[in-house]
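A single protein chain has been omitted from the complex, and every remaining protein chain is retained in its original position.
We just call them A, B, C, D and E in the order they show up, numbering each chain from 1.
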Amino acid sequence: MDSQLHGIEAADAARYGEHAAIRDFYSLEARLLDDNLLTDWLGLLHENVAYLVPNRTFKPLVEDDFSVASGVMVDDHDSVAAKVARYETLHAWSEDPPSMTRRFVTNVEIGVDPVSETPPGRAWTARTNVLVYHARRDQQPALISAGRRDVLVDGGNGLRVWRRLVHLDHNTLPVQDLAIFL
Amino acid sequence: MDSQLHGIEAADAARYGEHAAIRDFYSLEARLLDDNLLTDWLGLLHENVAYLVPNRTFKPLVEDDFSVASGVMVDDHDSVAAKVARYETLHAWSEDPPSMTRRFVTNVEIGVDPVSETPPGRAWTARTNVLVYHARRDQQPALISAGRRDVLVDGGNGLRVWRRLVHLDHNTLPVQDLAIFL
Amino acid sequence: MDSQLHGIEAADAARYGEHAAIRDFYSLEARLLDDNLLTDWLGLLHENVAYLVPNRTFKPLVEDDFSVASGVMVDDHDSVAAKVARYETLHAWSEDPPSMTRRFVTNVEIGVDPVSETPPGRAWTARTNVLVYHARRDQQPALISAGRRDVLVDGGNGLRVWRRLVHLDHNTLPVQDLAIFL
Amino acid sequence: MTTVHPGTRTGGLDALLSRVRESLADGFLPLQVFNDADVYDAELERVFGRSWVFLAHETEIPNPGDYVLRRIGEDPFIVSRGNDGQIRAFFNSCRHRGTQVCRYEKGNSNSFRCPFHGWTYNNLGNLTGVPSRAQAYPQMDLADWSLHQAPKVDTYHGLVFACLDPEAVPLSEYIGDMGWYLDTNLLAHPDGLEVIGEPLRWNIEANWKLGAETFCGDSYHLQHLHRSVFEVGLVPQFRGKAETRRGLDVHVSECSGHATVIIRGPEEARIFWGSPDELKAQYRQGELSDAQFSLARRSIFQVGTVFPNFSFMHTSTAFSVGGVAGSYFIIRQWQPKGPNRVEAWNWTLVPRGLSEEAKQIAHRAALSQVGPSGNFEAEDSVVWEGITRVAGSAFARRIGAKLHYAMGLDDGSAQVMEDFEGPGTVYDTRLEDGVQRTLYRRWLQEISRGDGTAV
Amino acid sequence: MTTVHPGTRTGGLDALLSRVRESLADGFLPLQVFNDADVYDAELERVFGRSWVFLAHETEIPNPGDYVLRRIGEDPFIVSRGNDGQIRAFFNSCRHRGTQVCRYEKGNSNSFRCPFHGWTYNNLGNLTGVPSRAQAYPQMDLADWSLHQAPKVDTYHGLVFACLDPEAVPLSEYIGDMGWYLDTNLLAHPDGLEVIGEPLRWNIEANWKLGAETFCGDSYHLQHLHRSVFEVGLVPQFRGKAETRRGLDVHVSECSGHATVIIRGPEEARIFWGSPDELKAQYRQGELSDAQFSLARRSIFQVGTVFPNFSFMHTSTAFSVGGVAGSYFIIRQWQPKGPNRVEAWNWTLVPRGLSEEAKQIAHRAALSQVGPSGNFEAEDSVVWEGITRVAGSAFARRIGAKLHYAMGLDDGSAQVMEDFEGPGTVYDTRLEDGVQRTLYRRWLQEISRGDGTAV
Partner (left out) sequence: MTTVHPGTRTGGLDALLSRVRESLADGFLPLQVFNDADVYDAELERVFGRSWVFLAHETEIPNPGDYVLRRIGEDPFIVSRGNDGQIRAFFNSCRHRGTQVCRYEKGNSNSFRCPFHGWTYNNLGNLTGVPSRAQAYPQMDLADWSLHQAPKVDTYHGLVFACLDPEAVPLSEYIGDMGWYLDTNLLAHPDGLEVIGEPLRWNIEANWKLGAETFCGDSYHLQHLHRSVFEVGLVPQFRGKAETRRGLDVHVSECSGHATVIIRGPEEARIFWGSPDELKAQYRQGELSDAQFSLARRSIFQVGTVFPNFSFMHTSTAFSVGGVAGSYFIIRQWQPKGPNRVEAWNWTLVPRGLSEEAKQIAHRAALSQVGPSGNFEAEDSVVWEGITRVAGSAFARRIGAKLHYAMGLDDGSAQVMEDFEGPGTVYDTRLEDGVQRTLYRRWLQEISRGDGTAV
């Protein structure tokens, strides 16, 4: 087996370098969230981030299933920051002790989606699948399954999430809070 | 830490380029299936594909546990195409609305298995682990866990699945249908 | 989109070559364990390995939650070897027939942690997330979720695990045995 | 990974209900009622089987043929606006062999065709098509095989309710005095309210009554449980300790079995639940009495529960510190899913005809505080789950552990405001539990009514 | 994530069974029987504890020492061919402390050694080895400690059945008139049938009776539920609307409590369930009567259920459009796993001695249509799951919701074919429900028989 793939598009090293950087970014992001370093994680969001988790309802026309208007989470940087700030008080009892979470990020794909809108600088679109294992001390553990569609931008000293759209594989959330971020 | 691994075999860039192309192929495949684009997915199968999901029975000699003869799925391109065609009618009620599925593809390994038989052109063997989250509207969600052993071939404009062998981690299937592909 | 990421640190090809070698190592390790090739897997452990799975207890100071002193597994090469030797007798009934396990290894990150202690030669620190699907013949399947922090060293003909610290996302183990390794 | 929760012991359900009756008279409630299989079964039969239960807001199904899939207790109903414009609630089960005839959660259709054998019902519930009928059922009278439907369906200013008990009182009588307080919310805007999108749904491993109880007006928990929210500064309007606001804050209990809490500004204030100025200017007295409109005008915050599982909240919040506030009326339904499990359903409503941007701000405001990822919500649900777990304990049963709902019964604490304009027993303080006792008195009354079915 | 499904109410099981009795007389059946804990418990005791239940095909355990692990109801049995050649069914539980003595699902062994303390049983079930016996149990008579076994095990042309009731009628009498129809399938090929590999197993969140009922012959659902399969063109032999084939298609009901449906070609046709020509040429009358062999010759398709949970289907299908067809006889067993859960087990059988390639084609043909990923199967199971969910509803219990099994009872619809050669009550059309009523009449009879155990 020689060392090149003929006829397979986009196998160039540069593209895989990008892929590696983006994959590492997602590992970093997941780690900060799982380790409950929310303020550090907040630093990975672009100041103009749109963080959207649409509501899912089964309708005859499948394209309408996901409603952003009545989304589960419709956040910008400041509203995410407010949530983070609340957790960082000493009085968010529900997360004291914190939930155990573990994010399994797979299927990182770059460039599937076109870049819509006008990003602030160089940008990459990325899709990922994420499976979140979530458990509290004496609660039944739950799994949250989702696909994510992001636009990442170059933040000078690393990537930033500029757009995030999370498609949940749940019409009813299996846990009582998405206090955790996806 | 300098920039090379001494004494670690097969660390050459070319091999990782192949790995990247194959990993991207699996992400693409999973995405088409999860997005219910079955006809597009069908295009990723080689016309002479053998798609095998053996039946698993616990026997004293472990090598006999997997029976292809009485397999859960024993398909070729045309029989897969027939299933896809059925889903694409407007009358496959069980998938209207479609199940929510999400495939988490991990542990992509290339070249573990030798290429047996004679593939139609350049070929790569690949192993993957796949965890499928599967849920219907008001059904309990299920997890399907499996390891896959594929032979991929160069289809001119991208890779094709020429052989697929799926080892299920189930002796009894947790869902009532493998109408979804693995 | 041109072919380089500006301003994203550590995107150099060499680093990703290491990443690829280490990711392949984890795939290999998972495969040997899932295929029940325990003696082969033992060969991936450094002779001075420290294999630690701390016990988890929710306490007010979160840093104390993980106790190595009263760990779930506190093993060195010889104690792991003893366990493996026991499984390789013909009289370990609980694993005859063997459990079905599947390890989904994701979020491979290199160099997050500094190398502490003095490793025997070149070393890399790596973090991974691992989700283990575990089932016996007629038992309810269980999921084990964990994060791993390893120090890998160059063993001449491949990598070796020199330090492993497994942070379980469980205070009570969901299965009756960690006879399987994580 | 499942614990089967055992039912009542020590004499069975009737003995437990006797203990509830005795306790409640003194302001106490046995902990056991929050996690008991027999109690739950009786609730499905006697509470959800006989009460008026909320199904949808009319604006979810504005057009003929529109439908949504909803539940009464645990049972699935299609809420359909027929081609005749009338709303009905069909049991989602084919009369032939029981198959679910509607597979979507929302849609528009002239008919429901069963996937199994193709029997077809129009959106009035009538069986209109039977394959091979001439040979298969030559004598069948289609009229005998309409979809089962809830015997009573009615609306209250846009809120669609159904009742499975054909002998039940009419909806208006059921809502009764609570209407006075609902109307201030539902009628103050001349355009009425409309729903944004579809309800959000999430799972809580808790008994359904705990949510209903908290929304009856557990004012006492705000300052402690939700301290983190106030600390961050997200709810500036909640200033002033409860103690200092006697008569401004009111607890409305025993309001035809329902209850609500209102936080008011001073006499002349124009607050309208904290609406932005533009919205404030739109409120009109319309059909409301002077007292009602005055209440709307002064209202900072209102929360309440219509028995058994319809709750609502009306207020304004920001979603970032110092950011713009959105004004919303949310409906929260506590859908029972077992003795120790509930699904929370949440609708955001806003005045009809608001701009898309204003709607979005309102939804975001609601979502950030009381949605499944809301700053308030997470705290409540974790507490409820813990209560539910201990409620199932053998020790709690053995010692007959009772909870404390007696705030306001001490001399010199809560005072009834005899001069308050609205109906119900109105206390002059948020420091009282009468609003929650209202829920349990009503609950006890319903669950104690035998219905010929032995539970 | 679990709902505990409550048991019967309104007077308990006996009252429900009375309602079943009344309903069934008119062709109706209470929906509740498909999801009720008390009904299920009674089924385990009275139906599965007293009926002849299928275990295996003889060709799965052809040699002395061969065994497979199977279930009767929910209980695990080792089906073992002893070194004496006889088949027995041992309860998989050590007589010492109850440990499962057999850990494999299939194998060959002279003995079963218990992992806990090493007691060893030979493949006739006798206790043959007890560690330290001389000191531990000096007076033990090993003969007292054989493995428990099913009191009755017998075979019917290769099909192995067992019965846990020592008072039960013999297997041949139990199968009774249904033997006439089974024989056409089992005996027409001179080599007999053999199993391919091991049974496939999959989980369905539905009541076990729904599968058994559909295989009794729910002919009516084919054209609608499975429309997508016909549209794609995978089953060309199913032409002709049911209405136009009176007398060619027959429904055999009340056949000793069992039922079957046969789709036939014209008088002189040589079809043999659509076998390829080569296979057709091999069929022989052998032990069959003229009428039986004629039926085999004309059969396009047959499906049936032997009470309670043994179903079968005999036909040919392709697995790709226009592709080669495979002919198969499948056995489907509905293994109960709770009021709302069933495991489907599926064996593919083919004439013994067929080439490996022909077997593989047959298996693929069966698998593609009626296996767990089959084009037909997915539709059925999703429907059954939906029925099971609504069957557990409080509303269905409250209104006593009844399902419709009355097709064929109208005047002028299904006619009994008095001149049909085979036994049972044979209708001249697929448009009738007598085959399914047969199942529920038999079920009612069994579940109503008290046995001294209070359920």
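Keep in mind that, in the parts below, a residue touches a chain if its C-beta (ideal position, glycine included) is under 8 Å from a C-beta of that chain, and two chains touch if they have at least 3 such contacts.
Just so we're clear, the structure is a prediction, and the values are computed from it rather than from any experiment.
Only one of D:83, D:237 or D:393 touches the absent chain when the whole complex is considered: D:393. Residue-wise, the contact with the chain that is not shown comes from D:243, picked out of D:141, D:167, D:243 or D:419. Although one chain is not drawn, the whole complex shows that of D:94, D:403 or D:435 it is D:403 that touches it. Remark: the residues of chain D touching the chain excluded from display are 1-4, 6, 9-12, 31, 34, 220-221, 223-225, 241-243, 379, 383, 386-387, 389-396, 398-399, 401, 403-404, 406-408, 410-413, 429, 431-432.
Where chain C meets the missing chain, the touching residues are 53, 55, 57-60, 67, 69-76, 78-79, 81-83, 85-87, 89, 91-95, 136, 138-140, 171-179. Listed here are the chain A residues that touch the chain not shown: 93-94, 96-97, 137-138.
Everything that follows uses one rule, which is that only the chains that are shown with their structure count from here on.
Repeating the A-D interface with over half of its contact pairs identical by residue number, the matching pair from B-E, B-D or C-E is B-E.
Chain D and chain E have Cα centroids lying 47 Å from one another. Counting partner chains per residue, chain B has residues 13, 15-16, 58-60, 93-94, 97, 104, 106, 131, 137-138, 143, 171 touching two or more of them. The multi-chain contact residues of chain D, meaning those touching 2 or more other chains, are 1, 76, 103-105, 115.
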